[in-house]
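Mind looking over this structure? Questions follow.
With one protein chain removed, the remaining protein chains of the complex are shown where they sit.
Chain naming follows the written order as A and B, and within any one chain the residues start at number 1.
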Amino acid sequence: MWLQRRITLDARPRGFHLITREIERELPELSGLTVGLAHLFIEHTSASLTLNENASPDVRRDFESHFDEAVPEDAAYWTHTAEGPDDMPAHIKASLLGFSVTLPVTDGGFALGTWQGIYLCEHRDRGGARRVLVTLHGE
Amino acid sequence: MWLQRRITLDARPRGFHLITREIERELPELSGLTVGLAHLFIEHTSASLTLNENASPDVRRDFESHFDEAVPEDAAYWTHTAEGPDDMPAHIKASLLGFSVTLPVTDGGFALGTWQGIYLCEHRDRGGARRVLVTLHGE
Partner (left out) sequence: MWLQRRITLDARPRGFHLITREIERELPELSGLTVGLAHLFIEHTSASLTLNENASPDVRRDFESHFDEAVPEDAAYWTHTAEGPDDMPAHIKASLLGFSVTLPVTDGGFALGTWQGIYLCEHRDRGGARRVLVTLHGE
């Protein structure tokens, strides 16, 4: 079984956001799979997807602090500055964290570890709605 | 053919560890595949998987030195500190390196480049045993 579905995520503020439940709600067909893989692909270059701790909001806040420090808006070497100071750092952060996550599917759901959740990483000040193309494959 | 198997890796010290042979040993079914993909997924948020150089132990030591420098335990911006100074940096390092690797399978084995090996990246001082869920798919 192959299934492909585009999910549009509402605009969120810059930062790291848990989206596991929202993605699961949009994929009722998951429950029909015994084994498979789910590929979640974000169709943008200034937002990204990763997995991480699903419990403490301060973890997600610390992600934002760290990446802002590691990829500073005021670095002297940026030349692509026409789209605002948050644009070029957003491109770098997106490639560091990645544009897709591939999740194992087992017995009708994502086989995530106890503490794992899906993060939408919004790197722009005003990124707007974000599209995620999901490809489900399994049996 | 779909196969899913959970592999438990013994506790290892903080650092970067080659696990290619150990993973292959646990997947005898690889030899039956002509073409396919292997998805290795770590079920944790403070350890990660990547590929890199499989020959020199000093490369793996330099990985540890670099990531300790790039994601410092004593950064002033950490607020999630209740689980110890190595916890929040471990979450960041894990998302930088990634929670899964997808490997091509060709003629009965992983189609790795000559110098590529699978790394378990243990970011905690005492991470304990780590579980990897492998999804094999091919024909």
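Everything that follows uses one rule, which is that a contact is a pair of C-beta atoms (placed from the backbone, for glycine too) under 8 Å apart; a residue touches a chain by one contact, two chains touch by 3 or more.
Not measured: the values here are computed from a predicted model.
Shown as candidates are A:Leu9, A:Ile23 or A:Met88; the residue that touches the absent chain is A:Met88. The chain not shown here is touched by just one of B:Thr8, B:Ser31 or B:Ser56, and that residue is B:Ser56.
For chain A, the list of residues touching the undisplayed chain reads 2-4, 39, 41-45, 70-71, 75, 77-80, 88, 91-92, 94-96, 98-100, 102, 131, 133, 135, 137. Not every partner is drawn; the one left out touches chain B at residues 35-37, 50-53, 56, 58-59, 61-63, 65-66, 69-70, 96-98, 101-104, 106, 111-116, 119, 138-139.
Here is the rule we use: only the chains that are shown with their structure count from here on.
Put simply, the C-alpha centre of chain A and that of chain B have 20 angstrom between them.
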